[in-house]
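A protein chain is absent from this complex, but the other protein chains hold their places.
First chain written, first letter: the chains are A, B and C, and each begins at residue 1.
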Amino acid sequence: MTVLVVSFLLVFVPYFIPWGPLDWLSGKLMTIAAVTNAFTIVIAVYSQFRRSGRFIREKRKGWVYHIYLLVLLAIMTLSGFILGQHAGAYEWLLLAVVTPLSSVIYGILAFYMASAGARAFRARSPQAALLLVAGFIVLLYQAPLTGAFFPGIEGAATYITNTFGMSVSRMFSISVSIGAIVLGVRMLTGREVAFLGFTEGEE
Amino acid sequence: MLLILLFALTIKFMGQAKLPYIRRVPALDAIEDAVGRSTEMGKPVVCSFGIGGFDYWTVAGLSILGYVAKICAETDTRLIVPTGGGSETYITREAAVDLVRNAYTAAGRPEAFNEEDMPFLSGEQYAYTPGYVGILVRERPGATVMTGSHYSEAMNIAEMANGVDSITITAGCYTSNMAALACASDYIMLGEEQPAAGAYLSREPAQMASIRVQDIYKFIAIGTILVGIVLVNVGSDIINRLLAT
Amino acid sequence: MNEFLQFAAVVVGIFISFAMYTTLYGKPNPLRDWAEFSYLGAATGVSIVISLTYIYNTAILGIQAGDWILIFSIIFGLMMLFRMHPDYSHVSRLPLAFTVGTGLALSLRTQIFTSFIIQINATIVKLWTGVPLEFLYRLTIAISVITILTFFLYTMELSGPLLWTSKVGEYLMYIGFGGIFAQTFMGRLGLFVGYMESVTTPSWKVPYTLASAVICFIAAIIFDRTGLGQKLSAA
Partner (left out) sequence: MAKEGGIYRLMATYDKRWVYVVLFIVVLGPLINPIGMPIGISALTKNYYAQLNTLQEGDIVFDTWNMEFSGYMELKPGVLATHKMFIEKGVKLCIAFGHYEGVALPGEIFKQLQTWLDRYDYREGEDYIIIGYVFPNEAAVAALAQDFHANVRVDWKGNSIEGTFLDDIQNAGDFDMISDYTTGLATTYMINHMVLQYGVPMVENSIGVSVPGHLANLDAGLLTALLASTRGGAELEYLIGSPGPGLKSMDAFTLGHYSLMIFIIVGNIGHYGWTRRTGAKDRTGIK
């Protein structure tokens, strides 16, 4: 707890009271924190290993996939360290597997959004009707072709996005920041200790 | 200094222990109905609390999970809680497991609690998502309650849940996600509704107090904006300058 | 990397992508799982390498450059790893508290400005600037922000004027959502189109793309019809 508060103050205060040594210290603390956080990847990987290990040991359905996964992981890591990041299996896998799939995985969301939109944009209540109309106008504007033929659409669309849409985002960022602040204070005043891994049982 | 003022205010209001009134969020009734429905159909309920660490949303999501667990324990409905998805979720998971176990114990049926139903689907977001979807496809739950901080995988899950026609109750934790989820799911807790619901359910003083404090801030914000706009338009930018400091 | 390897990378990449797209068919099938596990394995590998490189470049080199205080980052980091062992997980609480503390400080000290004060400040503007359209914009923003904020008040019964404003706020919010949904869709579509563009240029990729698409599509159907998919898939 004390560590928490102290480290908080050491980074928090210098932002408002510019004073050489303090700035230096806070800067260093930030770097340290950054590096410390970087270590958590090891834990994530460890838990991945444990899970796969369980699958393989108990010969659960699909355990072969887990062996494949671990092998791939090993190749990737070793090659990355031994041959460096710009050569060998590491680079090849990066180009052949990681980069395409990371695009696909997010790209698939386009389909989900399409089907969701096609299902949800039905004028069945005032709210839904508003959603439908607004969404439709903006969609219409976003199709580049429309802009070429009816420049007028831009006015309507930007009016929707830059006023209503923007206000929603703004309201939201306001309320969330409030929430974050309050939660932060709760943590600092020790009202929220669960995040340190204490659970209700221990407290 | 404005910031210090805010902090002082927060602590002061957090200090006072009196439980404020909290409006009931409509989606809560939806949760009850959904769980009831899946009980009748003998289907399980899937409830997740996000892939974030202990942030604003996850705290709320956990309270809602506790509530769902309570109903499930009482009505003897199978509850599946996919966990993991982020490098911090190994902490939140411990809390969640405890929460659910307590709920079953409170309902007097500790033996019904089965930790195998709270699988840890790895710390990677996009290993978590297929795992989650896999659960939905295999178990075909009657209700899917997705709370806490879910990010781009939320659409993915919501659409799948809808595909296996389970009632989908989601909570959006950022704007574009809310807009999308509002379309994809049956009931949605829009942003702040989620913490409010969490506080309403958990009845935990800290959470309720913070909702109260947040409302006060919102009032301050509204007031400032109103006054500010009026002043600015009669030609005095005092508020802007004050805030700019 | 020689020509053939690059070519192979491209082709494999295209095929594995379409294998992943078979998710959309909504039925389990081994192709998809193969793609998924490949991604998981490879991506995890990358993240290990990169994170450790970052640690090396920042901390180790830093210490070598005489920045002794950075030694703590290593110590804390190692203490962090005790999280993995249930009995000693308490050791990791110190670095955890430290990182949470600093993180909290970092976010609080600025977030309150960027997403609270400045946002409010930006809403307080001269409504009438002589341009009617501008006036419309600013008025709408002011009204929307206020009304929507009232929609999110919880510790009091919404009644009288509040009820009214919150209703208005709700409607305005749904208009906003309409726009936002469209923008989000544009984003995702852009991503998809962008990727498809990259697998169709230069034009020699096209046959491979189409072939992979067809193969994967048919495979998905077969796996579903024959029930093989259920048997061979990972879950």
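FYI, contacts are C-beta pairs under 8 Å (C-beta built on N, C-alpha and C of every residue); 3 or more make two chains touch, one makes a residue touch a chain.
All values reported here derive from a predicted model rather than from experimental measurement.
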Touching partners, among the displayed chains, of the absent chain: A, B, C
Omitted-chain contact residue, chosen from A:R51, A:H66 or A:R170: A:R170
Contact with the hidden chain (one of A:A33, A:I75, A:A89 or A:L183): A:A33
Omitted-chain contact residue, chosen from C:L94, C:I118 or C:L228: C:I118
Residue of B:A107, B:C183 or B:I239 in touch with the missing chain, whole complex considered: B:C183
Where the missing chain touches chain C, by residue: 24-26, 46-47, 49-51, 53-54, 57-58, 61-62, 65, 67, 99, 102-103, 106-107, 110-111, 113-114, 118-119, 121-122, 141, 174, 179-180, 183-198, 200-201, 206, 209-210, 213
Missing-chain contacts mapped onto chain A: 23, 26-28, 30-31, 33-34, 37-38, 85-86, 94-95, 98-100, 102-107, 110-111, 114-115, 117-125, 127-128, 131-132, 136, 139-140, 142-149, 151, 154, 158, 161-162, 165-166, 168-170, 173
Residues in chain B touching the chain absent from view: 26, 152, 159, 163, 167, 170, 174-176, 181-188
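Simple rule for what comes next: only the chains that are shown with their structure count from here on.
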Chain separated most widely from chain A, comparing mean CA positions: B
Chain B and chain C: spacing of chain centres that average the CA atoms, whole Å: 19
CA centroid of chain A to CA centroid of chain B, Å: 17
For chain A, residues contacting two or more additional chains: 16, 40-41, 43-45, 47-48, 105-106, 108-109, 113, 117, 131, 168-169, 174-176, 178, 180-181, 195, 197
Residues of chain B engaged with two or more neighbouring chains: 3, 6, 90, 122, 124, 126-127, 175, 178, 180, 182-183, 191-192, 218, 221
Interfacial residue positions of chain B with respect to chain A in the complex: 1, 3, 6-7, 10-11, 14, 53-56, 59, 84, 87-88, 90-91, 94-95, 98-99, 102, 120, 122-124, 126-127, 152, 155-156, 158-159, 162, 174-175, 178, 180, 182-184, 191-192, 195, 206, 210, 213-214, 217-218, 221
Residue ranges of chain A touching chain C (in the complex, touch as defined): 1, 3-12, 15-16, 28-48, 61-62, 65-66, 68-77, 80-81, 85, 87, 90-111, 113-114, 117, 126-128, 130-139, 142, 155, 157, 159-171, 173-178, 180-181, 184, 187-188, 195-197
Interfacial residue positions of chain C with respect to chain B in the complex: 23, 26-28, 36, 39-40, 43-44, 83, 112, 116-118, 120-121, 123-128, 142, 145-146, 149-150, 152-158, 173, 176-178, 180-181, 183-184, 187, 235
